[in-house]
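With one protein chain removed, the remaining protein chains of the complex are shown where they sit.
What follows is chain A.
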Amino acid sequence: MAYMRNDLGRWLAIMALTATSAAAQDAGFDGAFKLRTGYGLSNNQEDHLDRRTLGLGFDFGYVSPAGRFGLELGYQYKPGNQTNTDLSAMPVAVGATLDPSQSVDSRKSQVGGLTLRASFERRLTGSEWSWRLGVQVGGAKFRQEYIGDVTDGVRYEDTYNGIVTKTTVPLSPFVGVGYAIDARQSIELNVISLGYSSANYQHVAGTVLGTASSPELGGHTAKDSVIVRKRSVPHLEFGYTLRF
């Protein structure tokens, strides 16, 4: 514990020192355009999302002696690939079975949307390096495409398709470092905990049963549901900034 306090103390001292010597930036308002790409540090298989993210934004800020306060309006996007889901995990109505060889359930998800980032950045004394922290809001519209046709081959055949979306406004904090290439260009490396809520359409197979001689062709029923899960996935981001 003492070790940690000493270490923390050292860190705070460094911050204080850098706080007293402002970066060599001109004070006042500025604007920049940012391009960003990210990579998920964990593989959230359940949502079948890609690890990659893409983003861009327009960042407007104010440079003060303490550092730069920025507000960025942007867009972020995290794609996913089409997947045929594991039918063995699909719930089945009482008394029904499901024949996977004659059934298919296909999904494709993505998450993204407009984002708002508030950030604070401070250059290290006499260096082109800076540290930064902030929080992102938005970019969390989850969208799932689903289409399915499940059957036991005898008594029922459920067909269903649609889109579910779940929009939340989570906070995604980030910290990182930046490097100024020149007066107009810089790069940054952030770690961000990307928040969103996933929505997974859940069909219950065989919800409309007929008889062997008179099979019914079914569809959506009230037994279907959408399962929502909150997520917070760490990502490593690389960004490139061009100032106006």
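We take it that a residue touches a chain if its C-beta (ideal position, glycine included) is under 8 Å from a C-beta of that chain, and two chains touch if they have at least 3 such contacts; residues count from 1.
Just so it is clear, contacts and distances are computed from a predicted model.
Here one chain is missing from view; checked against "Cation acetate symporter", "Allophanate hydrolase", "Spermidine/putrescine transport system ATP-binding protein" or "TonB-dependent receptor", UniProt names that protein "TonB-dependent receptor". Residue A:Val104 is the one among A:Leu71, A:Val104 or A:Val191 that touches the chain missing from this view.
When you scan A:Asn43, A:Ser64, A:Asn84 or A:Ser127 for touch with the missing chain, the hit is A:Asn84. Only one of A:Thr159, A:Ser197 or A:Ser232 touches the chain withheld from this view, namely A:Thr159.
Summary of contacts with the chain left out: across A:Ser127, A:Gln185 or A:Ser225, the touching residue is A:Gln185.
Residues touching the missing chain, restricted to chain A, are 33, 35, 50, 52, 54, 56, 75, 77, 79, 81-84, 101-104, 106, 108, 145, 147-151, 157, 159, 161-163, 181, 184-185, 217, 219, 240, 242, 244 (touch as defined at the top).
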